[in-house]
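The following block contains the structure, expressed as structure tokens.
Excluded from the complex is one protein chain; the other protein chains are retained at their positions.
Labels A, B, C, D, E, F and G are assigned to the chains in the order they are written; within every chain, residues are numbered from 1.
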Amino acid sequence: MNKDKVSNILHKLACGRITQAAAYETLKDLPFEDIEFAKIDHHRTIRTGIPEVIFGPGKTDNQIIKIIGSMKKSGSPIIISRVSKKSYNIIKRHFPAAKYNEQARMILLSAKKKTLKSPKYVAVLSAGTSDINVAEEAAATIEAFGGKAERIYDVGVAGIHRLFSFHKKISKASVVIVAAGMEGALPSVVAGMISAPIIAVPTSVGYGASFGGIAALLAMLNSCAPGITVVNIDNGFGAAMAALKMLRI
Amino acid sequence: MNKDKVSNILHKLACGRITQAAAYETLKDLPFEDIEFAKIDHHRTIRTGIPEVIFGPGKTDNQIIKIIGSMKKSGSPIIISRVSKKSYNIIKRHFPAAKYNEQARMILLSAKKKTLKSPKYVAVLSAGTSDINVAEEAAATIEAFGGKAERIYDVGVAGIHRLFSFHKKISKASVVIVAAGMEGALPSVVAGMISAPIIAVPTSVGYGASFGGIAALLAMLNSCAPGITVVNIDNGFGAAMAALKMLRI
Amino acid sequence: MNKDKVSNILHKLACGRITQAAAYETLKDLPFEDIEFAKIDHHRTIRTGIPEVIFGPGKTDNQIIKIIGSMKKSGSPIIISRVSKKSYNIIKRHFPAAKYNEQARMILLSAKKKTLKSPKYVAVLSAGTSDINVAEEAAATIEAFGGKAERIYDVGVAGIHRLFSFHKKISKASVVIVAAGMEGALPSVVAGMISAPIIAVPTSVGYGASFGGIAALLAMLNSCAPGITVVNIDNGFGAAMAALKMLRI
Amino acid sequence: MNKDKVSNILHKLACGRITQAAAYETLKDLPFEDIEFAKIDHHRTIRTGIPEVIFGPGKTDNQIIKIIGSMKKSGSPIIISRVSKKSYNIIKRHFPAAKYNEQARMILLSAKKKTLKSPKYVAVLSAGTSDINVAEEAAATIEAFGGKAERIYDVGVAGIHRLFSFHKKISKASVVIVAAGMEGALPSVVAGMISAPIIAVPTSVGYGASFGGIAALLAMLNSCAPGITVVNIDNGFGAAMAALKMLRI
Amino acid sequence: MNKDKVSNILHKLACGRITQAAAYETLKDLPFEDIEFAKIDHHRTIRTGIPEVIFGPGKTDNQIIKIIGSMKKSGSPIIISRVSKKSYNIIKRHFPAAKYNEQARMILLSAKKKTLKSPKYVAVLSAGTSDINVAEEAAATIEAFGGKAERIYDVGVAGIHRLFSFHKKISKASVVIVAAGMEGALPSVVAGMISAPIIAVPTSVGYGASFGGIAALLAMLNSCAPGITVVNIDNGFGAAMAALKMLRI
Amino acid sequence: MNKDKVSNILHKLACGRITQAAAYETLKDLPFEDIEFAKIDHHRTIRTGIPEVIFGPGKTDNQIIKIIGSMKKSGSPIIISRVSKKSYNIIKRHFPAAKYNEQARMILLSAKKKTLKSPKYVAVLSAGTSDINVAEEAAATIEAFGGKAERIYDVGVAGIHRLFSFHKKISKASVVIVAAGMEGALPSVVAGMISAPIIAVPTSVGYGASFGGIAALLAMLNSCAPGITVVNIDNGFGAAMAALKMLRI
Amino acid sequence: MNKDKVSNILHKLACGRITQAAAYETLKDLPFEDIEFAKIDHHRTIRTGIPEVIFGPGKTDNQIIKIIGSMKKSGSPIIISRVSKKSYNIIKRHFPAAKYNEQARMILLSAKKKTLKSPKYVAVLSAGTSDINVAEEAAATIEAFGGKAERIYDVGVAGIHRLFSFHKKISKASVVIVAAGMEGALPSVVAGMISAPIIAVPTSVGYGASFGGIAALLAMLNSCAPGITVVNIDNGFGAAMAALKMLRI
Partner (left out) sequence: MNKDKVSNILHKLACGRITQAAAYETLKDLPFEDIEFAKIDHHRTIRTGIPEVIFGPGKTDNQIIKIIGSMKKSGSPIIISRVSKKSYNIIKRHFPAAKYNEQARMILLSAKKKTLKSPKYVAVLSAGTSDINVAEEAAATIEAFGGKAERIYDVGVAGIHRLFSFHKKISKASVVIVAAGMEGALPSVVAGMISAPIIAVPTSVGYGASFGGIAALLAMLNSCAPGITVVNIDNGFGAAMAALKMLRI
């Protein structure tokens, strides 16, 4: 559905060619498709610039297959996040074109080719090797929607020269995503070095008093370096979404 | 201090005109000024695009006055955040040009005139009237650094038509800042409507199980609408800083 | 046991036809049946209008079977909540009439037919597809006790037009139950639209800083929209119980 | 503004008597009044059955006075909750008809006379004497909107016979509100005795591990007695709002 | 080792029959046996009146077997708490006299026969059937050390007449142990009825906002009924230990 | 009111000399006195062995004065806990016999003389000097109800020989109360030394990660030494109540 | 009291020159002085190498004066931590030699002159100017006990070149204390640069989600850089104590 269609309906109403009730009925039914247990929001791209994405956890394989079926009609890229390889193998039987990114635990279907000629890119940093899964979820999502991501992994603050050696690549990025667990100090250090906005992603990497990522989350929210914003623990996907929106400002 | 100066020193070193030790000494001393209890980071604008800002709490009036004295030399706008009117009255005696924004509890000195011709602006929303202080801290900071802010206050979700009536102004903003306390639901609703990145600011407004803003903070971190990033509770200043960085992408 | 019987005993005592001690013995033994590890409260329907329900977790299959055996005598509908399909298969051998609702994880025996002619109904909303299990526990419980439930699933705030398209059905409900995880914002938005009481059910759907449903729980408790009351995380059953009591006001 | 007006506008649009844009402009401006820092939601009574109420904390006396001025036009009863006596004395100078309920810390203006002939009433219980403030906020709110409240105070579980002596009055209520701090056990005991829905209000009464009402809040959310719903800590106002909505089912 | 032996050593030292160093060496080695990974405290009965008990979790079967071997020499009853049936089957091969209490998950060896002629007993109550495991750990421990326990299970506050029917048995107990999960209200109600000291045991029974027993723990700590003391969540063993000490006052 | 009176009423009912309704009315009214905002539980001594005590916080001076007036008739000792000296001065005008214990912040009226000839006593320990207020609340309460308390203050574990020098006095006590803040380690060490039951009272003494007594509370609940039971933070009064009940076993 | 005295007593006992009981009495009385509300541990220097220090909060001025009086006899330096200037003015009247360190809020009496010839020193860093109070408590305590402290303040990670310019001074320290609030990232960065042990002191500087220092505390406990140990929030004193012990290894 496109914007013209909506305008058209409103125009007809204003001209008296359809009744008020009819217009209301049409408008409220159009933007989504009701498949019993889910309401597919085909209209989301128009409103927010990014199509709906399927969050895997809590959905059965069958539900995911039905939602893909409904979404395929729109022609947008389809992403299913946080799915196991086992689920992928089942889903693939129905949609053989589906690709699986194992590190990011993500299924991609008809993802947009990177057609943006823009030199703008998002630098995606991880503090340790254990944070790579989350960083990769961010990088893969950016690429799935046609953005460009530069990966810089394992550059945590305990050996800060590793970080500095990538200074040039980081400082030229339009947006920087930093995934870090444990004490979550990396975003603060990066924010003091560059002028781009930083999206901090706390990860659940750690043990004991890391409390599944709370320590890193709090550190990032309390950063003394201004310009950092934060997303949920392990939410590489959300960081990518925000970065994509920033690239379009 | 400017970039040329740094290049110059390194050039002299490479040419053997100054010793290695001398170069090191010069470089490491330049970027900040040591006034006993504080190290003023004059170099920050070069690195991060935004000058150092004075965070008021925990500093005596005398300390603030000394820091202003040191920062004045750089010619950058000077902001002191979260200061009482009482402190302002003392500080004003030393710097009569200082202005006070009572709602934002902020002192401004030689703030940049809004010279940006850019039509880009940041929409700053508050959910309730009690959230305005925080929203105003964001809006005033944006303006202090030459940005443009559009204020839209008291448009919480309990009367959602109030929000919708500002749909046009919100959807044309380059960045949207949303300050909300209590259940913190407003950013999620806004995120479903527009394509700009949203910076959510939880406020400490509420009582009982709001736990001084934790309820709103958690709601914002867990938003089902992608593209939202979050700053610390009541941190209107930080949201403004991030927005300014985004405007420059 | 009925109210007449109790009156009768007290009458006999007042008339001196039975001793004080005998009356006490009779009264205190009647209202429940002691089956060693459990005291079946046959009297509950008289006091609270709703029969005792068997909460599955922490009970062995054998214990459940014994409790059903004791409860069957009363003729009330029997509900066993939160039982696995595996337990159901064992229990069914003893009570072949038992039905299993897989989504709600509930066993039903001799559930009351919906005999209420009342047009009153409870609208049961879920914010996402992952919240359906909890919503379904509520809807199935309402129906088991003779109430009427209208299911409206996957209408979360990220695509708020989906919610608005069901405005009519929601606003005509006598009570509205809203199950939502993550940021738990849906009840606040619904409460601003309608005049019926709303029972909010936080679900454990989410990850990271959702803390197993705490984020949604806090959001609902702090709602800026008055008229919302809240039950425990994932407690679809409790929401249904409260709704049934409200229908009878 | 009434429903007819809205219908009228839509009718004119459908007939082509006004343009689509004009209709939109009219509709979106009507339901609230923009007084700079607040958007008064005159339309709320139509949507939710209860007029907007002014939550005192975080508002200056001047802001409250302006909001009252705007709301007075609608003729609805006006409630300002959680205001100090000092604020009341200032506000009273502008609105001499304003009454102050000291225990409930509430200002009332042109509150509806109790015109309901209905014998239905809400029983409002407090566990201890220190919980009375919260209970009184509930009772006074119910009466301000024309409902009937029966107060039963200081009937906590440590001397359970005090509670039983009010059994008759409690069991005949249509809705029961129970305010309790400390261990918050009273709602569970009451719920086992009666068939009406119970709204539990945890209070911040207690010390040490009561954590400002969290202990009572958790107890109420985890009640083993079905049919209890819960509001925020100390939220007597919210309990009253929910009760009023239930009375109208 | 007995008290005489210690006196004897000190006497010899005072008389100059052994050197100061020798006395020290003897005294410090006697009270426990060092078996590499554990220091068996044979002396504990003398000091505290109750022998050391083996806490199962975190110990391998082999470690438990070695500790039993060391403790057997003392002739005291041996209790191993929180062991699986699987571990029991292995341990039994070495100590065929070992008995297993499945509900309490406890191994008993050469437990003292109940020789106390005292009519004193401990009433052990459980609020629900799911709390019985914890209650049984308490009751079995009391009996293992020669005390008398009266079990009264499934008498929670939602049907308070069940509790009252056991009033006589409860009020004649010397100590009352009350195990309750969920909202943990039972100890408060019992404490208002009787004069014996009450030991409250919160259990981890519940879900959602029960937080694994925290809700019940907080309720018990905040009880408005004086005379209640509390032990750790699920700590039926500790409650029994405290009760045994009280019986000996 | 005494037990005979109750028996008498029941006897009359059994004999037909009074009606059933009359008996019910008499019985339910007798045990407490309704003074509007409070229900004085004169019957509590009969049920629990200890008269009702007035918890000061949250009550106005006037309310306290009225409650004292009602309680005086019973002849029991009257305790008002946690009242300021300022309140005491007002209350004293009405009840000149009232005494004030400044350290315990407690008012005592007609407290029982220590008439118990029993050599049994409660040892009351404090870990530091800052914990003495709480310890004193316990000791003074014990004495007010005719018990005997031995105070042993400032014997924390950092200088454990101080504790050992009081070994004899502690080990001969019937019950031991231990008040400790900060890390709350003292009860564990004492429990390993003696055979009497120990009531641990966490205090809010400390700063930073002591979280107002939570650190001490958790330490006490998790003690590796069996036989310790715990009361709420700073609840010296509750510890005394439990100790008094234990002395009577 | 010195070690010789203790040996002497034991020797006399071994020789039969004093009785066993007399030796016990002497030994247990010697090590501390009982001044009613406090037990002064004169013996602590012998055991732990550092004399007892007076923790101010929770003690009245009079109690502090009495404790000083008792401690003065030992000749050790006397420190009273966390006292207000007001208390100091009162205490000074009794002990005119008392000095007050306003930033550290500490009173010093007869503090040891820095007689250590050792070139070893403790580097004391603060992340911001608001952390200086805590850092100063550490530095002043080290000096009071004869150690050497080098202060390096306001070198937080947002301008990391400030830190690097002090690299030489930091890397030559024997022990490094780092006081930091907000996100607490500084210790991690320092630990990656140097080989000395680092004592991290979280401060309560910050707001919102810093939760009074919890964010910094968690960050420090979870540091990815090994070799960091942590003390309580704002505990500059404890950090100094640990550093002094390390210097003596």
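Assume a contact is a pair of C-beta atoms (placed from the backbone, for glycine too) under 8 Å apart; a residue touches a chain by one contact, two chains touch by 3 or more.
Keep in mind that what you see is a predicted model, and the values were worked out from it rather than measured.
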Per the definition of touch given earlier, which of G:I40, G:V53 or G:V157 contacts the omitted chain?
-> G:V53
In the full complex, which of F:L125, F:V176, F:A191 or F:M241 touches the chain missing from this view?
-> F:A191
Residue in contact with the excluded chain [from A:I18, A:I91, A:I132 or A:V176] = A:I132
Please give every residue of subunit E in contact with the chain that is not shown.
-> 28-29, 31-32, 37-39, 41, 43-44, 47, 52, 55, 57-59, 63, 202, 204, 212-214, 217, 232-235
Tell me where the left-out chain touches subunit F, residue by residue.
-> 127-128, 156-160, 182-185, 188-189, 191-193, 206, 208-211, 214-216, 218-225
For subunit A, which residues reach the chain that was dropped from this view?
-> 128-130, 132, 153-155, 158-159, 161-162, 164-165, 205, 207-210
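Rule of thumb we're sticking to: only the chains that are shown with their structure count from here on.
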Note to self: subunit A rotates onto subunit F (CA fit) by an angle, in degrees and to the nearest 5, of 180
Chain pair showing more contacts of the two, B-G and C-D | C-D
Farthest from subunit F by Cα centre, which chain is it? Let me know.
-> A
Distance between the CA centroids of subunit A and subunit G (whole Å) is 49
Residue numbers in subunit F touching two or more further chains are 44, 47, 217, 232-233
